[in-house]
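Heads up, one of the protein chains got dropped from this complex, but the rest are sitting where they should.
After this line comes chain A, so read on.
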Amino acid sequence: MTAPTVDESPGPALRLRPPRHAVDPRAVGWWSLQLWLLTAVPVVPLGVLGLLIAPARPWLLLPAVVLAAVGALAALTLPRLWFRHHRWEVTDEAVYTRTGWFFQEWRVAPLSRVQTVDTGRGPLEQRFGLATLTVTTASAKGAVKVEGLDAETAAALAADLTVATQATPEDAT
């Protein structure tokens, strides 16, 4: 038995459809804030040092400006792109997510193989009222993560998923 070869017939190619739900719109703000903070980590010390140390000023301020420009561009554009591409869906049989824009990634985990369901909220996520849902399987590399969910939706989902996975007792490995 061999895998089917390419079908030469015309028509749209076989592909994965986008998952049904978008993440919470507040995720855009959350991602932006993360990127701004990430930019600030190198830019602020460089800028402060540049203002204090006159002889090295051009060597410190130039990278600071470049980094700030790149960071600002990323913070202004990427979160919107991500918001359009990060999607998730939970069916009776599986958890399905899509993430990334340049490197797109789809993940599927069947509920029958799910081992744990967690929700986590970092300090920034709490400010935005968001939560991250993590569903793990027996594979060390198979976790499915949904970032930027509304905190209450995430908690409800986690509860539903826990019930659903208990209802399908099967050796998870």
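Rule of thumb we're sticking to: a residue touches a chain if its C-beta (ideal position, glycine included) is under 8 Å from a C-beta of that chain, and two chains touch if they have at least 3 such contacts; residues count from 1.
As a convention for this text, contacts and distances are computed from a predicted model.
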| item | value |
| --- | --- |
| Hidden chain of the complex, named as in its UniProt record, picked from "Formate dehydrogenase", "YdbS-like PH domain-containing protein", "Carbohydrate ABC transporter permease" or "Cytochrome c oxidase subunit 1" | "YdbS-like PH domain-containing protein" |
| Full-complex contact with the absent chain, from A:46, A:117, A:144 or A:158 | A:144 |
| Hidden-chain contact residue, picked from the options A:28, A:75, A:109 or A:133 | A:109 |
| Touch list for chain A against the chain that is not drawn | 1-7, 9, 11-17, 19, 89, 91, 93-94, 96, 102-110, 113, 137-142, 144, 172-173 |
